[in-house]
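Every protein chain except one is present and positioned as in the full complex.
Right, chain A next:
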Amino acid sequence: MTENIHTLDTRGLSCPLPILKTKKAISALASGEVLEIKATDPGSVKDLDSFCQQTGNQMIASESIEDGFFFRIRKA
């Protein structure tokens, strides 16, 4: 693995906490670093997409997993 992967678990949290926690976690990263997020809030799928569009960060993976949703975002 060449890059440092950061993780964030927002399972069990409802809107808007997954977004707020993602924003906080992303702020701490350097440009180009990747954040992996787990969530159970079904709204987070569209909300994190919108978050990336607004903030210029790049959504590189958004998928359903066994216990919720999984996202990978690269910091702009």
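Everything below uses one rule, namely that a contact is a pair of C-beta atoms (placed from the backbone, for glycine too) under 8 Å apart; a residue touches a chain by one contact, two chains touch by 3 or more; residues count from 1.
Keep in mind that, in the parts below, contacts and distances are computed from a predicted model.
Matching "Na+/H+ antiporter subunit C", "Cytochrome c oxidase subunit 2", "DsrE/DsrF/DrsH-like family protein" or "Carbohydrate ABC transporter membrane protein 1, CUT1 family" against the UniProt entry of the left-out chain gives the name "DsrE/DsrF/DrsH-like family protein". Listed by residue number, the positions of chain A touching the unshown chain are 12-17, 19-20, 22-23, 40-41, 50-51, 54-55.
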